[in-house]
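Scroll down for the structure; my scribbles are underneath it.
Left out: one protein chain. Kept in place: all the others.
Per-chain residue numbering starts at 1, and chain names A and B are given in the order in which the chains are listed.
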Amino acid sequence: MRGGFIVLAAALALGACGGAASNEVTLLNVSYDPTRELYEEFNAAFTASYKTPDGKTVKISMSHGGSGKQARTVIDGIDAQVVTLALQNDIDVIARESGKIPADWRTKLPDNSSPYTSTIVFMVRKGNPKAILDWSDLARPGVSVVTPNPKTSGGARWNYLAAWGYAARQFGGDEAKIREFVASIYRNVAKLDSGARGATTTFTNQGTGDVLITWENEAYYTLTELEQGAFELIYPSLSIKAEPPVAVVPGNARKDGQLQAAEDYLRYLYAPEGQRIVAKHFYRPIDPSAADPADIARFREIEMLSIDDPVFGGWDQAQPKHFDAGGLFDQIYQPAR
Amino acid sequence: MTEATANTIRINKPRQAIGEGPRTRFALIAIALVFLALMLIAPLVVVFFEAFSRGLGVYIDALAMPDTMSALQLTLLVAAIAVPANLVFGVAASWAIAKFDFKGKSFLLTLIDLPFAVSPVVSGLVFVLLFGANSVLGPWLADMGIQVLFAVPGIVIATIFITFPFVARELIPLMQQQGSSEEEAAVSLGAGGWRTFFLVTLPNVKWGLLYGVLLCNARAMGEFGAVSVVSGHIRGQTNTLPLHIEILYNDNKAAAAFAVASLLAMLALVTLAVKTMLEARFAGSLAAQRRH
Partner (left out) sequence: MTAAAPDGARRTSWRRRSVLPGFNLTLGYTLAYLSLIVLIPLAALAIRSASLGWTEFWAIATDPRIVASLQLSFGAAILAALVNTVFGVIVAWVLVRYRFPGRRWLDAAVDLPFALPTAVAGIALATLYAPNGPFGAFLEGVFGVKVGFTSLGVVVALIFVGLPFVVRTVQPVLEEIDRETEEVSATLGAGRLRTVTRVIMPGLLPAILTGFALSFARGVGEYGSVIFIANNLPFQSEIAPLLIVIKLEEHNYAGATAIATIMLVISFAMLFVINLLQAWSRKWFGHD
């Protein structure tokens, strides 16, 4: 009779102790969707050179997915010591709802804890058959748009806000017109994936949509890694400066050495080698001096709004107004039929 | 009765009268062959074809990847816990149900079948609701420092749920069919319960038992939907082989995804081979009715 319960107890115990070797500190970095390749290389570089003060090596595990969804798994209890998400609000929510991150986490690292930035661009099919050059082309009837789900993805929220910012300038702050413009873009959306990488796959592999709204880094990744010449990158006239932040989760750094290793890990992102790897994977580094000039030359200087621009009012205003349940996005979005 | 029928046929030899013409026969065989070839064999062939499409080097690299090795280990661990757990349950349930008469038996049978009828995704959701941060158990477990969701225990429990009926469903009809007179004789001759079970019942049902274990194991190692919901997708830690395949596939590493898939396809082929062998040898002692 007891057999099954013993088995269950054993399984629970196994999960509790994790089974890490004692001369190794393990960290889990819960990240957003397009950073897969970045952290693969960055983790290898960090773990190769780093030892904790008492001489232990570090092993880093990754989990990737839409930023909002990942924040939820941290709140739901995933054992992450480090979060590297797509936008500030997702870490704020973890801090607020779980208490595992201090409220002043942004002050712990330079540049508001964002070691790299990016912006939002368009990907179109070879030859740009629908002549998509700017946000207004996305609102045209008959254009099929792919962008992820703002409820689960961080990139998707940057995409939405970039469109909003463009419309705000076009219509001089007339909110009814801005709403209608953004709504007409989302009427054209064929599919909302849960993360940026999923949206890329939908656009590239499954052939859905005329245009993909995505991260600049994800667009360059697609151009270089996938089928050469099948897609083109379009910079809109106005975009948004996306600042993906990073933070240690002290509430989950219970084991010896985890807190120190997690802090050193994130600081390494700001080190010359970290910044070089960041630029290599198409993220805009804070300090371009160590990066390969060829990597830096890619980034086009375009006009970018900031989330702190009055049109958005920072994440504290933008998140509830646009993305929380019953917010503007919920009012606007009706899936295309 | 079957013997009598066979005799009648042999005596009267009216085979043509009750068979189809050669053309119909040929057409039906052709339809069955083509349908199964297109629907079942082609996907299997594609797995191996794509796995080796980039050459043996890529294939071996994909299997030797640390993430693949840890996914394999996790998959084996999960099956090693889930299958014995459901084996013990299956034996206990079939003993109670097949050897005794009691009220509510058919209701109990329906309850045992429940996990077959529940979508894998719903099975996963149920455990998120049970162990998540805003559940009753979640905060308590967190205080105890026990990780269930997004960790190995959650994956094990979801897999046990999904594979719950497999052994029981195979054993119950078989043990019902065999009745309990042999066991009663053993007990009346003074044998104890355990002795009776191991020396009388088990030899009678061992092939059916093995068959159930085999199917339970195949499903435990291959489960995707339920495990996907509770896993948290931590590379190298909470990805089972099927989840690892999904990640590779979505990372545009199709050849690697198929290489890992070929491992599971081989598992499937071994399962089918052992099953076919068992059926050929022990046709009589396997349950006639198969439901999964």
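Definition applied: a residue touches a chain if its C-beta (ideal position, glycine included) is under 8 Å from a C-beta of that chain, and two chains touch if they have at least 3 such contacts.
Note that this is a predicted model, so its numbers are computed, not measured.
S.K.: Consider the whole complex, including the chain that is not shown, and state which of A:Ser61, A:Ser194 or A:Asn252 touches that chain.
M.R.: Residue touching the absent chain, from the options given: A:Ser194.
S.K.: For the chain left out of this view, which of B:Ser180, B:Thr238 or B:Asn252 touches it?
M.R.: Answering carefully, the residue with contact to the hidden chain is B:Ser180.
S.K.: Return the single residue from B:Ile31, B:Leu56 or B:Met69 that touches the missing chain.
M.R.: Final answer for the missing-chain contact: B:Ile31.
S.K.: Out of B:Ala80, B:Leu130, B:Ile146 or B:Leu210, which residue would touch the omitted chain in the full complex?
M.R.: Considering the complete complex, B:Leu130 is the one touching the chain left out.
S.K.: Spell out, residue by residue, where the missing chain touches chain A.
M.R.: On the chain A side, contact with the omitted chain comes from 1, 4, 8, 65-66, 68-69, 72, 149, 151-152, 190-192, 194, 202, 206-208, 325, 335-337.
S.K.: For chain B, which residues touch the unseen chain?
M.R.: 1-2, 5, 8-9, 12, 14, 17-21, 24-25, 28-29, 31-33, 35-36, 38-44, 46-47, 50, 88-89, 92-93, 95-97, 99-104, 106, 108-122, 125-130, 134-135, 157, 160-161, 164, 173, 176, 179-181, 183-184, 187-188, 192-193, 196-197, 215, 218-219, 221-225, 228-229, 241-243, 245-246, 249, 254, 257-258, 261, 264-265, 267-269, 271-273, 275-276, 280, 288-292
The working rule: only the chains that are shown with their structure count from here on.
S.K.: Roughly how far is chain A from chain B, going centre to centre by Cα mean, in whole Å?
M.R.: Their C-alpha centroids are separated by 39 Å.
S.K.: Help me check something: in the complex, which residues belonging to chain A touch chain B?
M.R.: Per the stated touch rule, the residues are 3-4, 7-8, 10-12, 14-16, 28, 36, 61-65, 73, 75-79, 98, 197-198, 201, 205, 225-226, 254.
S.K.: Residues of chain B touching chain A in their complex?
M.R.: Residues of chain B touching chain A: 81, 84-85, 88-89, 128, 131-133, 138, 141-142, 144-154, 156-157, 232-237, 250-252.
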